[in-house]
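Heads up, one of the protein chains got dropped from this complex, but the rest are sitting where they should.
Naming follows writing order (A and B), and every chain is counted from residue 1.
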Amino acid sequence: MIRPPLPRWLLLPVTAAVVFLAVPLVALLARVPWMRLPALLSAPAAVDAFLLSLRTCAVTTLVCLVLGLPLALLLSRGTGRWAAAGRTLSTVPMVLPPVVAGLALLIALGRREPLGGWLAAGGIDLAFTTTAVVIAQTFVAMPYLVVSVEGALRSTPDDYAITAATLGASPTTVLWRVSLPLVAPAVASGAALAFARALGEFGATLTFAGSLQGTTRTLPLEIYLQREVDTDTALALSVVLIAIAALLVAVTARFSRGAWSRP
Amino acid sequence: MSSLGVHAALAGRGVDLALDVAEGSVTALVGPNGAGKTSLLHLVAGLARPTSGSVRIADREVAGTTWVPVHQRRVALLTQRPALFPHLDVLANVAFGPRSGGATAADARTRALAELDAVGCAGLASRRPQDLSGGQAQRVAIARALATDPDVVLLDEPLAGLDVAVATEVRHALAARLRGQTSLLVTHELLDIWTIADQVAVLEGGRVVESGPAAELLARPTSAFLGRLSGTNLFTGTALGDTVLQIAPDVNLHGLPDPDQPLTVGLPGLASIQPAAVALHLADPGGSPRNHLAAEVTGIEPRGHYVRVNLTVAGQPLAADLTGQAVAELALRPGLRVLAAFKATQVRLYGR
Partner (left out) sequence: MRRGVAAGLAAGLLLGATLLTACAPAPSGSGTTLVVFAASSLNPTFATLGREFEAAHPGVTVTFSFDGSAALVDQLKAGAPADVFASADTANMDKAGTAGLIGDGPAQFTTNSLTLIVPRGNPAGITGLDESLDGRKLVICADGVPCGTATRKLAAALGITLEPVSEETKVTDVRTKVESGQADAGIVYVTDARASGTKVETLPITGADTARNVYLIGTVTASTQATLAAEFVALVTGELGQQALKAAGFGG
């Protein structure tokens, strides 16, 4: 089938859009000291930041799955005021300025605040720990998983779950063997998005968790520091972040294409 | 002994249904949209909770003073959409029920293969649902539904989404597999009733207004029943030959046998004729049409561009659609005796 063509004049704004998006990336890549890249990236601080980012983002993604999937399941069934409120609550961190997210976490969990003080009294001191990094990342990343999975669940016809129930499957069996497998592509892309968002997390971590090599200084924080100290290292680390982000976006696209076709 | 008893109301939907179904009986549910057919299925399946009354399956109360959730009701549900799980292959789809019921993987597989074989789909076991045709998918869905040994099978227009040739195939698969299996079948198709059902319940306005054996309703259709069957004339009788059906002593219908359901001499058969194919004459016109039946006009209903003339033939109703001009020329009026003529090629004959 040949679709009616788009008007040719669209090329003008399209070109502008492409230039707009590509120029900053190309400019950054052009400034990267490629010859020194291996040396810059193998510096202990860079390696530590990279490994810390991978570690915390992996844990964050896991936490997002464990907590976010049940939330998405519940929200996908919800109607009315409470569901709307729940949906708003679970998407707000997505659009919150990072600094605001950090401030909110600090006020909630800071050592001098009621909840944080109570935790500290119980021997759980989050300040300046890797756990704090994971908390900050989870706070901003979980919405991506929830929104992605909830949307997929909503667009899944009810009759799969109904059929499974009539076949004798308990709610738990329906969940594990039908509902979740049906949205597996969305779970995968949601997890990839959450990982990507966690990887880019900066403001909340800086405000809430601090910055110490190997403990709380993730890739973005290392870049932020190196921008003040050694621009070349900052550029080299930026290349790493761009590469991982591109990879994750490609993975996400792959999974959304691979969605189950519905017979 | 009743195997299924629904005496339940859904206040919000204006539904108040009473229906008892004998064990092993396939009951067709007919009625206009909104009559409560799907609500009835939902009450039995556990997808709707009665606001009063009760539902019993195999002499176990599943709704009323108690509530048994869907997955513990032992009901199977088949709808227009096969809803095969897209992430499982055909075999795993059919084995899903037995597995959920606690069968070992090996037992579930054996059972699934047997069920697939019974609907002629054994060769599709390793296919993905996405790679099946509509008819194949619906047959696999039948196998999947029956693999759990359900107490009741609920069918909500299972053939509605299929084209005619495929529907015929699936209809036969259903008829064979549902024999002796307590079932409720929502349908608008005469052929479904004739081929699959042994009982009929007519629903209107949220109530069961009539019920009885399918053979009786087909032989002496009431207006409530007929009105639901998309305006096809039908006659039941006994086959005298491949192409002849005796519908009353000395009244024979000539027609073309359905290739999939030919007549068997001496056994019951069904004939269907579209009202538009029926011509009315005041005297025998001679000519080519094989069928000339003495009829009496019982009523005349103008319907926009044509007029529906209701008649009786050998005690059975017959509808003919004529132009207003023809009705005027013939001066048709209730009580007038006429001859109804139609070609044998317009009559479809079905054996059982």
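Keep this in mind: a residue touches a chain if its C-beta (ideal position, glycine included) is under 8 Å from a C-beta of that chain, and two chains touch if they have at least 3 such contacts.
Source: prediction; values computed, not measured.
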Notebook entry, point to check: Any idea which chains on screen the missing one touches?
Noted result: A
Next item on the list: Tell me which residue among A:Thr61, A:Ser76, A:Ser90 or A:Thr216 touches the hidden chain in the full complex.
Entry: A:Thr216
Next item on the list: Could you tell which one of A:Ala127, A:Leu175 or A:Val239 touches the chain left off the display?
Entry: A:Ala127
Next item on the list: With the missing chain put back, which residues of chain A would touch it? List them for me.
Entry: 7, 9, 12-13, 106, 110-112, 127-128, 206-207, 210-213, 215-217, 221, 224-231
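Please note the rule applied: only the chains that are shown with their structure count from here on.
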Check: Per the centroid of Cα atoms for each chain, what is the distance between chain A and chain B, given in Å?
Finding: 53
Margin query: Looking at the complex, which residues from chain A come into contact with chain B?
Written below: 157, 159-160, 162-171, 173-174, 177-178, 181-182, 184, 260-263
Checklist line | Residues of chain B touching chain A in the complex | finding: 45, 47, 69-77, 79, 81-88, 96-97, 100-101, 129-130, 132, 137, 144-145, 148, 150
